[in-house]
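Take this structure, written in C-alpha cells, and hold onto it; I'll ask about it next.
Not every chain is included here, but those present sit where they belong.
Order of writing sets the chain letters: A and B. Residues in each chain are counted from 1.
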Amino acid sequence: MALMLHPPPGARRFAVPVRVYYQDTDAGGIVFHATYLHFLERARMEWLRVLGCDASRLAAEDDCLFIVRAMRLEYLRPAVLDELLEASLAVARAGAAQLTLYQAVSGNDDCMRAEVNLTCVSASKLRLVRLPARLRAAFDDWLPAPTADPE
Amino acid sequence: MALMLHPPPGARRFAVPVRVYYQDTDAGGIVFHATYLHFLERARMEWLRVLGCDASRLAAEDDCLFIVRAMRLEYLRPAVLDELLEASLAVARAGAAQLTLYQAVSGNDDCMRAEVNLTCVSASKLRLVRLPARLRAAFDDWLPAPTADPE
C-alpha cells in the first residue's frame, strides 16, 4: 500500500501551528493516529476562515457543509508530547461539488501526509450540492498551476 | 481518488458492536469523520484479545506495539446518534513486520470502509521489529485463501 503522497506542484500552502498535549497522545507515548485528523481539520477550518467562508457561516447562510468522502493517510514518524507541529494544506483539485486537498502534519520533518477528498452537501439534508459561488471564487487563488498533471 | 475498497475474497471476518453516543458526533448532526478510526481501533484490539495477544500484554511481554503506517478511508454514508453499528476487520496481507487489514463500519449498509496498514515496532524504541511468533501463529487462521490475488 505504498502511498508516497506529495504536494501538488506549484500549489500555495496554508498552515496553522499545533502543539501536542496529553489529550493528543496515547499510552504508546506518541500522538494517537486519529488525532492527526483533528489537526488536519483545524487547518481546513482556519483556511475557510481566511477565505471569508467560516464553516458556521457556510452552514447558516449557504446551508452547506463539507464532509470527508475519502482520505489517504501516510504516517512517517510519530509526533510526541509538547512538540510544536504545523498542520498544512494545499489545493490539489476542485470540482463543482468536490475539493481535494493535499495535507500534512509536520515538525522538523513530516509526521504524516494526507490526501483529503471533501464533498459539499446541504447542511439540512446532507445531499450533494454545488460549492457556493463566493467560496469557489475565494479559492481560485489557491488552485494549483493549470499545467499540473490531472489525475 | 476512487477507492472502492473491498474485503479480501474468502477472508474470515471479525466484528464488534459499536453504539453512537453524543461524544462520537459533531455539530453537523452526524458521526465525526475521525471517530470512525476509534471504532476501527476497537475492532483491532478486541481481535488481538481473541487471538490471546492483548495490546497491553504485547507491550509488556513482547515489548511491541502496532502503529498505523498507512490508511485508505472511504466514507459512504454518515452514521447518526444512537445508531447501532458494527466495526469489522479481515486480514488482507501479513508480512514479517506488517499487517494489512480490510476494515469497515456498518449499520444496515456500510458507513465507511478502510484499508489499514500496521507495522510492528518495539514499544520502548518504536523501531521496526518482527511480529512475535505466537501472534504470527495466532492469526494464521485469519489469513485470506492462498489463491487470493496478491497486490
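Throughout what follows, a contact is a pair of C-beta atoms (placed from the backbone, for glycine too) under 8 Å apart; a residue touches a chain by one contact, two chains touch by 3 or more.
None of the values given here were measured: they were computed from a predicted structure.
For this file, in which 2 copies are placed, how many copies does the full complex count?
Total copies of the sequence across the whole complex: 4.
By our rule, only the chains that are shown with their structure count from here on.
Report the inter-chain centroid distance for chain A and chain B in whole angstrom, where each centroid is the mean of the CA atoms.
Each chain's C-alpha centroid was found; their separation is 23 Å.
Touching chain A in the complex: which residues of chain B?
Its residues touching chain A are 1, 3, 27-28, 30, 33-35, 37-38, 41, 59, 65, 67-75, 78, 100, 115, 117, 123, 126, 151.
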